[in-house]
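Can you keep this structure in mind? I'll have questions shortly.
Of the protein chains in this complex, one is absent; all others appear in place.
Here is chain A:
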Amino acid sequence: MAAAAALEAAAPPSALWGLVHDFVTGQQEGPADQVAADVKSGSYTVLQVVEALGSSLENPEHRARARGIQLLSQVLLQCHPLLLEKEVVQLILFYENRLKDHHLVIPAVLQGLKALSLCVALPPGLAVSVLKAIFQEVHVQSLPQMDRHTVYSIITNFMRTREEELKGLGADFTFGFIQVMDGEKDPRNLLVAFRIVHDLISRDYSLGPFVEELFEVTSCYFPIDFTPPPNDPHGIQREDLILSLRAVLASTPQFAEFLLPLLIEKVDSELLSAKLDSLQTLDACCAVYGQKELKAFLPSLWASVRREVFQTASERVEAEGLAALHSLTACLSRSVLRADAEDLLDSFLSSILQDCRHHLCEPDMKLVWPSAKLLQAAAGASARACDHVTSNVLPLLLEQFHKHSQSNQRRTILDMILGFLKLQQKWGHEDKDQRPLGSFKDQLCSLVFMALTDPSTQLQLAGIRTLTVLGAQPDLLSSGDLELAVGHLYRLSFLEEDSQSWVAALEASGALATLYPVAFSNHLVPRLAEELHAGGSDLTGRNGPAKASRHLRCLQALSAVSTHPSLVKETLPLLLQHLWEVHKGNMVEGSSEVIAVCQSLQQVAEKCQQHPESCRYFHQTAIPCLLALAVQASMPEKEPSVLRKVLLEDEVLAAMVSVFGTATTHLSPEVAAQSVAHIVPLFLDGNVSFLPENSFPSRFQPFQDGSSGQRRLVALLMAFVCSLPRDVEIPQLDQLMRELLELSRCHGCPFSSTAAAKCFAGLLNKHPAGQQLDEFLQLAVDTVEAGLDSGPCRSQAFTLLLWVTKALVLRYHPLSSRLTAQLMGLLSDPELGQAAADGFSLLMSDCTDVLTRAGHAEVRIMFRQRFFTDNVPALVQGFHAAPQDVKPNYLKALSHVLNRLPKPVLLPELPTLLSLLLEALSCPDGVVQLSTLGCLQPLLLEAPQVMSLHVDTLVTKFLALASSPSMAVRIAALQCMHALTRLPTPVLLPHRPQVIRALAKPLDDRKRLVRKEAVSARGEWFLLGSPGS
């Protein structure tokens, strides 16, 4: 053997001889790794291994020879980094030679070559020589999958490291590879082969005359039809193959002339997947193609896309068809034209227009929308396409609008116009004169105004949407147009309740007011001010209800347009002024009026949050004013007037609380610090100096004084301090906390004591850990313990415990588990048990006024999961241990916890809890029933396998609850009956006749909402196991 002979001989150690012998003749696998390890550790050299193999490499017996070469290859695979250049040269010569050998030997030879292809020391020229030898000597496709894979690996390795050399081979390399992969069937190999072709193309290897062959050898797999075998260990998905083949096919314009006819053919396939793949591939091609490639195929491509979009029942086919048309148009728009060339974009768009425009004239027919969508897909591709299509379609649609007189036809046409107008926004036109909408502006406006005055709500809505889009076009609408538009919006805002138009009109006003504050300030705000004044003065007259709703609408309109800082400066004073007038008794109002104004204020506050300046303005204007009103109302009077107490009612204060919260959360630190320095002393020391109109008949001392009216205002303090950003320092905090605790014990006024407990909890939640926090906690615990022990204040102590627990649970404070346990203990309390059960709902839910994320509270995202994990075992245990009469309290508490838990967290816990839930279905408490049904319904949908074990019980219990006296329970039970149909059909079939009979009864329920659920549940049960379902 030439190679071996040329290597300098050195006597191999005898251990090596033994290992080689064991491997070659002993047919043991272990020695190969041993030899490789020894070579790596330097015990012997590769040369010595070759020496030791000696005659095995030349053994006339094929199997023995293969075995010898295999050992060498396996050693090389592990030790190739150690090889010297001259060794590599010799080994390559040896292996190339062996490629001519018997087919039994080839796999081992390929392994060796693969090892050498990884070799850094491979001298130039040898990569080409190896590949040439493989192309010439090996018929790759008759090898087993593994060995074909080895060949692809050798090629991939060389392409990675020897790109320049391979390119020297020219198109021969491409041709050689085509022969290698021709006929490949295995998905694992195909993924590698596609990758190689992709690299050939993208790295610019010469394809020479073999473009078509290369296309043929890959495109024969299109469209991919492959379903992975069950339990496939390789994890290759159909999608992997589709994407890697698409990357090849769509990688070069050189394939265009072959690929496009193929795509046109396959789009017409009967198979949905083939259609989708073809359209998506076309889409991908357009990224690299130009006019030249597309030119000859445009008519056919358009015909295919049009046919699919027109005919399909599948939304995906429609969407892919539209996407493909979009890309085609974008591609034609992108190509740089020679001066003398025909503009393909224009002729392409013209053919689309020709085929689609007549459908736009039939707004009742099915094809109207597919046609509009096709045109919009094309128009969305480029500014040029958009101009071309719009300038053709808009005049047509404007004309059609006038030709058709029915509202629903006009609505369809206007909706189409809207689609084209929206596309205009995509393309910014620098030059005002070039904006294509300019010449249509007047027609568009008059058409929109016609729509706005039409009696049909749907047409009005389309008009409002169109107006919003027109308004968003810069410099399009004149001040005259705007005045008219504002007038229409004003009118629409006062339409009757069941029309959706007024909601849309208010929204549109808000959107347009940010762009045109002056128009709204001139033409809308004064009219609303007048309306507010006039409407407010007499609501008890003859047209009471109608007027009241008009008045309400006026308040909503004022808040809706407060989207621009300059408008807020007009609307806020109007609203506050109105509130003063109500308060001064100039108007006779119920609490609903004040609540409505507060809701309006809250919405203004929300809109101000975006602009720091507006935010400051709102806070500094509204908060002192509202506080002054409230303090005034809380003053003791000689002649108690009903009116003034309105401001102190629960609902009114709740409405004010949400204004305070919204106006505080987004404050800058400076403004917040100023404000807190006024408001805390107001409550603690009665310092009223910062309030407007602050001459009060007596002092304001909510914490000391006995007046219940003043105490109630602590809710406003709560809304403010609990919404402050965390880093704002609160003055006199220690005193404040003690006063709050004291007030929380106050009995006789649950509103005040609860507000104090919530305020305390809100501050506790945000307070940084440390000694002061521990002191506050100790105070709270002491207050709770003392209160729970003795009679009159137990309920207040419980409320404090509940809120403090919530504050700590949210921030994962270690004390929370002790407090939760205390709460759980109260479930057996004869007096507080039910309240404790309901308390779990509060612990798990999100509050709106305190302890909110928006109000900067510390709320850990996983607190519900954590609460579940920490407490559910104890609840379950408590349930089993509890006496019969308090078991429902445990079930209720548990229901609340489960109901609020994200379903993915709940699912794994099911097996342990399910028996309890099934028991809860028999609980007579309506709340437990409802919450258990609400818990089981999603579980039926998501874990049908687990649930199917209990199908007998479930069917019986659900059917029983379907005749509950409570409508909500009947509905939930029927929804569960419906969800049951998701269980495996064989499990359900035995119950089908019984269920269908039983569900006939709720079909005649006296409540329509129950009948509706019964109909859908029964319908599904009929379909079970029936053909066609």
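Just so we're on the same page, contacts are C-beta pairs under 8 Å (C-beta built on N, C-alpha and C of every residue); 3 or more make two chains touch, one makes a residue touch a chain; residues count from 1.
Here is the rule we go by: contacts and distances are computed from a predicted model.
**Student:** Can you match the unshown chain of the complex to its UniProt protein name from these: "Origin recognition complex subunit 1", "Auxin-responsive protein", "Large ribosomal subunit protein mL46" or "Cytosolic iron-sulfur assembly component 2B"?
**Tutor:** "Cytosolic iron-sulfur assembly component 2B"
**Student:** Out of A:D22, A:E213 or A:D268, which touches the unshown chain?
**Tutor:** For the chain that is not drawn, the touching residue is A:D268.
**Student:** Of A:S314, A:S335, A:S922 or A:T953, which sits in contact with the chain we cannot see?
**Tutor:** Residue touching the absent chain, from the options given: A:S314.
**Student:** Which of these touches the unseen chain: A:L99, A:L143 or A:L367?
**Tutor:** Counting the whole complex, the residue in contact with the absent chain is A:L367.
**Student:** Could you list which residues of chain A touch the chain missing from the display?
**Tutor:** 268, 270, 272, 303-304, 306-307, 310-314, 317, 359, 362, 364-367, 408, 458, 498, 966-967, 1000, 1003-1004, 1006-1009, 1011-1012, 1015, 1018-1019, 1022-1023, 1026-1029
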